[in-house]
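Just one protein chain is left out here, and the rest sit where they should.
Should a chain be cited, it is by its letter among A, B and C, assigned in written order, with residues numbered from 1 in that chain.
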Amino acid sequence: MNASPLQNILRKLSAFGLDSLDIFNARGRDSSAAYMARLCSTLLQLKGEASSIAIAQEIISSYQGFSDEEKQQFFQFLHDDLSADDNAVNKAIHVYQQSKSQQDLQGLHRATESPRKELFRALNTAPGGTHALIAMREDLLGLLAAQPHLKIIDFDLLQLFKAWFNRGFLQLRHIDWQTPAQVLEKLIEYESVHEIQGWPDLRRRLEDDRRCFAFFHPVIPDVPLIFVEVALTGQISTNIEDLLRQPPSDKPQKPKTAIFYSINNCLLGLRGVSFGNFLIKQVIEDVAIQMPSIKVYATLSPVPGFLTWLRANLADLPRLTVETRSLLQRLLDAVQAQAILAEAPKLQELLIRLCAHYLVRAKSRDKPADPVARFHLGNGASLANINWLADVSDNGMRQSAGIMVNYLYTPADLTRNHEAYEQSNKVVCSSTINKLLSDK
Amino acid sequence: MNASPLQNILRKLSAFGLDSLDIFNARGRDSSAAYMARLCSTLLQLKGEASSIAIAQEIISSYQGFSDEEKQQFFQFLHDDLSADDNAVNKAIHVYQQSKSQQDLQGLHRATESPRKELFRALNTAPGGTHALIAMREDLLGLLAAQPHLKIIDFDLLQLFKAWFNRGFLQLRHIDWQTPAQVLEKLIEYESVHEIQGWPDLRRRLEDDRRCFAFFHPVIPDVPLIFVEVALTGQISTNIEDLLRQPPSDKPQKPKTAIFYSINNCLLGLRGVSFGNFLIKQVIEDVAIQMPSIKVYATLSPVPGFLTWLRANLADLPRLTVETRSLLQRLLDAVQAQAILAEAPKLQELLIRLCAHYLVRAKSRDKPADPVARFHLGNGASLANINWLADVSDNGMRQSAGIMVNYLYTPADLTRNHEAYEQSNKVVCSSTINKLLSDK
Amino acid sequence: MNASPLQNILRKLSAFGLDSLDIFNARGRDSSAAYMARLCSTLLQLKGEASSIAIAQEIISSYQGFSDEEKQQFFQFLHDDLSADDNAVNKAIHVYQQSKSQQDLQGLHRATESPRKELFRALNTAPGGTHALIAMREDLLGLLAAQPHLKIIDFDLLQLFKAWFNRGFLQLRHIDWQTPAQVLEKLIEYESVHEIQGWPDLRRRLEDDRRCFAFFHPVIPDVPLIFVEVALTGQISTNIEDLLRQPPSDKPQKPKTAIFYSINNCLLGLRGVSFGNFLIKQVIEDVAIQMPSIKVYATLSPVPGFLTWLRANLADLPRLTVETRSLLQRLLDAVQAQAILAEAPKLQELLIRLCAHYLVRAKSRDKPADPVARFHLGNGASLANINWLADVSDNGMRQSAGIMVNYLYTPADLTRNHEAYEQSNKVVCSSTINKLLSDK
Partner (left out) sequence: MNASPLQNILRKLSAFGLDSLDIFNARGRDSSAAYMARLCSTLLQLKGEASSIAIAQEIISSYQGFSDEEKQQFFQFLHDDLSADDNAVNKAIHVYQQSKSQQDLQGLHRATESPRKELFRALNTAPGGTHALIAMREDLLGLLAAQPHLKIIDFDLLQLFKAWFNRGFLQLRHIDWQTPAQVLEKLIEYESVHEIQGWPDLRRRLEDDRRCFAFFHPVIPDVPLIFVEVALTGQISTNIEDLLRQPPSDKPQKPKTAIFYSINNCLLGLRGVSFGNFLIKQVIEDVAIQMPSIKVYATLSPVPGFLTWLRANLADLPRLTVETRSLLQRLLDAVQAQAILAEAPKLQELLIRLCAHYLVRAKSRDKPADPVARFHLGNGASLANINWLADVSDNGMRQSAGIMVNYLYTPADLTRNHEAYEQSNKVVCSSTINKLLSDK
């Protein structure tokens, strides 16, 4: 029905006399790399002219049609040809070292900025430009392992994204069954903690006793950047299956507890821009106002690194009998969830204690080794409970022998906990956990 | 009805246990400068923690309560204490000069960034933060004449605003009588080219044969950043009074011409971030689609610098009779619009020719001296007509002896004209204008 | 820009082959009356066919172009030619009287319905039809005094409007400074109790310590049917000038009282369809939820019939000295508000007592004679205070010597009061009023 984007661009180019620029004639004639290079340099010359939007659109749409190899060539071009000018940098260094003035420091700052950033800003002026740049970074991230030198491009993009996705520009939206299907299908697509099994499952997660909140950026209205799923319950949930399968009719008259049971980022290309801490605290604020009956905020969280850590450290664990050690080894050797489930009960008490140890004592650069623990404890939450056979799914059994934990978000303690965590690496635990840790 | 912002902040601080941080206890006890400094350094330490929002809010609301002197102290603090660390810069220079690697170049770039920018980004996370920062820059701009060393702070803010107000993040909105009064009153407030005389005048400018478009930023939904007023007419307008006073009943059956008769920026604090060129071209695109009968796009524009230039250059003008020169002098000496109006007719032909000369030949750094001419010609428009007694208001008579001009926006020529203007300072004129220029 | 409605209709008629109906050829050829009659009968024959919309549109737009005389002819046509068929009625009576069945009773009901109602329903299918019919009834109401036989048409329209404007179809909207100007200007236009003096006055009435609510019908989104203005105050207001002039800065920290100080119907053509009682009670419900600090709901109301009643009953008032009587006469004879104001103070006590008497004891068909009293007491409010010199405007002085009253809406008493009022004509008064009534 609508003209294709390409037709639209061509129409506009000709409407604004852009074809007189001769650039677009090169399309198809030059190699894609040469054509792209020419477009980019033209765009950088136009310096914010209105006609630059059409060129930005052309670059984006050309990129989107690129093969993997062409994309890699494009990134290589960004690396080689769009770095800051060495001469100009040296000159600015010299000027600054002479004067030591703040103004010349700013001059040096400007001289060291790569033209890539200017290019990305210009690309962002195109309709859909922001989303396209995020997708471009996703491509780039996939290349970094093989091409680590491209990291400098990633660094430029990340800097821009951190500015553009500043918390001040994000909108919190309540997601429910009134939300457009366009957005809802993104939840199904991006939920990776506890997969959504189609639309009826999605609908259940949006019933009266559930809440879902997401951050959106105004120029990407159809894709949540991050979303959190919340269950309103009578007491702290200790089993994920029970929570997911609970019929809406079982909902508590007056819920007292909000359980954050899943939090997911949607756009891979925004990796490194953190939203989660803002989202959880904003949701707590909003829920507190809307539902004064809710007094407790907690998570029901996986322990993704537990068995991997155990496998690596089994040999070093003290005070285990030979028999226990061999039971543990059998469990760690099991591949099927069923097999793990068969072994686990004999080791219940031990595994719980080892998990407490893992979460609190196992460190990576002075912070908890477990990534989920690091996130919640870093937010100022405390470690409240370790739940046995809380997630018997394949994934749950394989990563943590079915163990899940509750992190407690006590609003009045969050800042103090966060400070203690940041400054002295302190992990705040409930008395239950402390008892597990001290038990011999 | 609502709690005051201060109460809200205090409530939140205590809800999240922020009072445990001890910072806020200093409020009232320390001097405002010391308190502010402490808040800022705490905020910079928190590095994006959710609780940082409350501190950002406190800084903004403290600033808003500041006297002029306190504000100046605050800017001085930003200047003195929040500049990049000299040692770190020197170290980064050294590292870069050793390796010459792009990675170390980025390191140098980071080291030269002032912590002010990080502070401003953190302040932006507060609700209303963006708008508050724009107001802060407005304050700052007012201080620069007396305190030119503060320009480095302005530079930081401008860089951020250019990123945040990237065209890709702006929304074009059609303003009409369905628009909330909250927004409409901003038009009355900010229209400074042809003042809006209250609500009935505003309403007339939003009738069926008029259009008004504005750019908005999603986080400042109530204030247009820039707006343009358009009249849909049968032919090119040559007199501003006729245009403003024309009753809606006189509207053409099928308009052929869109006259841009006023364009205004609203937020002083965004000075230097240019929107106008994007706005005009976007409006042309939209009007072209919605009203295919419109074939001609032109402005009816003031010539703000004409008489000032004439006054300065009268002595050097060649080939004027003594009598003419003295008539001109009388006109230039007149202070009242009425007096100018009395003198002008005798000089009509001469003034028109001089105005053509002024617009096309008078230069400032190789570009037209007149700021309005510079804007439209820079956008790729051409100079079409010089209109006699087109604006007999006080202002119109005093700045240009009542002359106004039409710049023509011919979509198909915009890019070529823009290029010619940028690269070879070429000013494209209609044959009428060219004739005026060549006449002896 | 847009095609005229006429062009649109013609386009549609021809698009759907309606011109083949030959009806429209008569336009301009036949007399307007004959043409209209033909259109109406065609419309009634089409019985809900989709093409009937175009004919309905043509009837409405023809009517809108009619002179007063043509309109009167049109109503006469509706009277003469579109009444129920006498023969059919007689037959239906006969059938019903034979069988006495409910089914035949319905048959009789149908037979007695005038085809006018069917016509009005068909006209309502046109875009803007509802609003056009309301305007038509406004015209009709203006004719009734001279042409009382047309009342039967009014009766049909009123029946339809009561069905269409059922409370279930109305939407309550909060009106504030975010409301489109299109709607706000209607407030200025229709406020007739305490005139709005332009946009700044309107804005003041929409500040933080004021509320405005209106009922809308979904198909007339730009015109409120009725709106009520509310002031949030510390205590019950006793003077309208003070209330209207109070600067927003004087607003109470925590308001305790909601004063309904003006309620206005907007569409004359909806006379007889009552919204006011629903609106006030709905607003009380909403305010109670949003602002729990508000405990008292009261009006500040005029006494429109007081002096007129006094004039008519002065001779019969018992126990007045000759001197008092002559003072009263002077006051009643005064034409200028100033003159009344000069006389009033000497009679303050007496006038207050007489006003209490008027409001409570003066009756018209067993209910209070004062129309405003009838409205509020009928809603279940009670009469609380009589306020001296509460409205010294021309209008206020002339209708009630400046007296205004407070009716109190005590939620818990409304139904009981209403019942007592309906069943035993009881007027509930405060002890203050009762004391005034019993004083000799």
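Operating definition for what follows: contacts are C-beta pairs under 8 Å (C-beta built on N, C-alpha and C of every residue); 3 or more make two chains touch, one makes a residue touch a chain.
What you see is a predicted model; the values in this text were computed from it and never measured.
The hidden chain, counted over the whole complex, makes contact with A, C.
The chain that is not drawn here is touched, among residues C:Ala135, C:Val223 or C:Ala288, by C:Ala288. Considering C:Arg325, C:Arg416 or C:Lys435, the position touching the chain not shown turns out to be C:Arg416 (whole complex). Touch with the chain omitted from the figure is made, among C:Ser274, C:Gln348 or C:Ser393, by C:Ser274. Within the set A:Ser62, A:Thr179 or A:Thr308, the residue that contacts the chain not displayed is A:Thr179. Among C:Ser41, C:Ser62 or C:Ser83, only C:Ser83 touches the chain that is left out of the view.
For chain C, the residues touching the chain absent from view are 12, 14-18, 20-21, 48-51, 53, 79, 83-84, 86, 89, 93, 96-97, 100, 102-103, 105-106, 108-109, 112-114, 121, 124-127, 129-130, 151-152, 155-156, 160, 162-164, 166-169, 171, 218-219, 274, 277-278, 280-282, 285, 288, 379-380, 411-416, 418-419.
Taking the complete complex into account, residues 1-2, 177-182, 184-185, 198-199, 203, 208-209, 232, 255, 290-291 of chain A touch the chain not shown.
Keep in mind that, in the parts below, only the chains that are shown with their structure count from here on.
The touch graph of the protein chains shown is a line.
Legend note: the chain whose CA centroid lies nearest the centroid of all displayed protein CA atoms is B. Rounded to a whole number, the gap between the C-alpha centres of chain B and chain C is 49 angstrom.
The distance from the centre of chain A to the centre of chain C, with each centre set as the mean of the Cα atoms, comes to 58 Å.
With centres set at the average Cα position, the gap from chain A to chain B is 37 Å.
Multi-chain contact residues of chain B (touching two or more other chains) are absent.
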